[in-house]
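All protein chains but one are shown in place.
Note that the chains are named A and B in the order they appear, and that numbering of residues resets to 1 at the start of each chain.
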Amino acid sequence: MVFSKKPFEYLFVVLVAFFSLTSNANSTNTIEVTKKGNTVENNSEMKVLSKDEKKDEERKEFIQHHLLDSHDFHIFSYGKNAEHNVGFPLPVILWDNGLHVFSSSKFEHGEKVAEDGGNYYKISHHDGKIYKTDSNGKITENTKGKIQNEKPLDFSITKSFFMIFIVSVLMFLLFAGLGKSYKKNGSIAKGVGRFFEPIIIYIRDEIAIPNIGEAHYRKYMSFLLTIFFFIWFSNIFGLTPLGVNITGNLAITGALALMTYFITTFTAKKYYWKHIFWMPGVPVLMKFVLAPIELLGTIIKPFSLMIRLYANMLAGHVVLMSLIALMYKADSVVGSPLAFLLSFVLTLLEVLVALLQAYIFTMLAALYFGAASEEHHHEEAH
Amino acid sequence: MEIPRIVGAGLVVIGAGIGIGRIGGSAMDAIARQPEATGKIQTAMLIAAALIEGIGFAAIFAS
């Protein structure tokens, strides 16, 4: 591990990150109960919640809220009833028979109905999405809890999009600068490039070339490198106290997986299709059985890519935030430090998982590309 | 209706856990036998574990 040279600095960084997360969690304690009106009302029999139960509900909701995307960049709240919010609103862009652009501050953190161009919109507490409503902001749900309101196409600059944009800009500045420094210094990396160059070479030599092959790996390199660093940086950003969950969002991982699928499909050679529709080396009857299975396999592969990354990051966030909440829940001299220690160790583990998931996504993508671009026949393999 | 699904998901997760454990154990054995092939074994191990992990997650989400 590269970090091992500076363990103390690294641990310090994690510690700082960690403390901010706890401060994040702290704010839940004081959030007013009325905020979560919707979820409680759905339980038809209005339970009278005790103080502890209320707190539990708040924590649960806070964690859920953290895992979802949101339309404003909320960093933390303070004050007696969490009336002071630190953060900034993000623009809302909706396509609903015409373009609607307005600031998310109109929603006032989901409390109010926003009006634009004669249409009324409200953010559902249930899934954090914008729904079209009447002027009262009534959201109707069916018996299964599915919202019946019309959903406009939402191109908003949400928290997740804001963060992926930042990650993209960061990557561009970092690697374009690195690319330029090579020209300046005569093919020798300088500064931060000394750290990233071995990773780039590792991806080329250990991921791309063994899986795709010397002949074809070049055209996939840009995608592999970009996706690796994108996922890695996004995962790391997810661990910062900014409270974003970029790669724990199915829309993001789905987009990445779909791109992998399209690249695999469109660069596939004859041999790949032959393998799917007319598997060589098996009896004719089996070929008819195998063809649909193989065809389904091509879709399952990117699907599992999407689910794996999403579930890993989501699970990591849920566990971390639950442990942090446990710190407040335990509320004792023994329990709280224990929960702190546990969540601290888990944060370290998550740093590893962040890298590992980026590696696995890239590795599997390379594996699929390799299968697609394979040309010669491996008789012994089948 | 809800309980069998959760139990089923739990069973799948147990199976996935056993599978990943076996992969990890076998990889350890293999590394002990051939320490010079550590990198390759680790790569293969991670891929196999990731594939099984995917099944586990699918089970959890399907429940």
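Note that a residue touches a chain if its C-beta (ideal position, glycine included) is under 8 Å from a C-beta of that chain, and two chains touch if they have at least 3 such contacts.
Everything that follows uses one rule, which is that contacts and distances are computed from a predicted model.
Enquirer: With one chain of the assembly withheld, which option in "NADH-quinone oxidoreductase subunit F", "ATP synthase subunit b", "Sarcosine oxidase subunit alpha" or "Energy-coupling factor transporter transmembrane protein EcfT" matches that chain's UniProt protein name?
Expert: "ATP synthase subunit b"
Enquirer: Considering the whole complex, which of A:171, A:315 or A:367 touches the chain not shown?
Expert: Of the candidates A:171, A:315 or A:367, A:171 is in touch with the missing chain.
Enquirer: For a quick check of understanding: of A:156, A:235 or A:373, which residue touches the chain that isn't displayed?
Expert: Considering all chains, including the one not shown, the answer is A:156.
Enquirer: Have a look at A:249, A:357 or A:373 and name the one touching the chain we're not showing.
Expert: Answering carefully, the residue with contact to the hidden chain is A:249.
Enquirer: Among A:75, A:113 or A:221, exactly one should touch the missing chain; which is it?
Expert: In the full complex, the listed residue that touches the missing chain is A:221.
Enquirer: Which candidate, A:73, A:230 or A:369, sits in contact with the chain we can't see?
Expert: For the chain that is not drawn, the touching residue is A:230.
Enquirer: Which residue numbers on chain A touch the omitted chain?
Expert: So the residues of chain A touching the missing chain come out as 68-69, 93, 95, 127, 129, 146, 153-156, 158, 160-161, 164-165, 168, 171-172, 175-176, 178-180, 182-183, 187-188, 197, 200-201, 204, 221-223, 225-226, 230, 249-252, 254-256, 258-259.
Definition applied: only the chains that are shown with their structure count from here on.
Enquirer: Taking the mean of the CA coordinates per chain, how far is chain A from chain B in Å?
Expert: Spacing between the chain centres: roughly 22 Å.
Enquirer: Along chain B, where are the residues that touch chain A in the complex?
Expert: The touching residues are 39, 43, 46-47, 50-51, 53-55, 57-58, 60-61.
Enquirer: Within their complex, state which residues of chain A touch chain B.
Expert: For chain A paired with chain B, touching residues are 206, 304, 307-308, 311-312, 356, 359-360, 363-364, 367.
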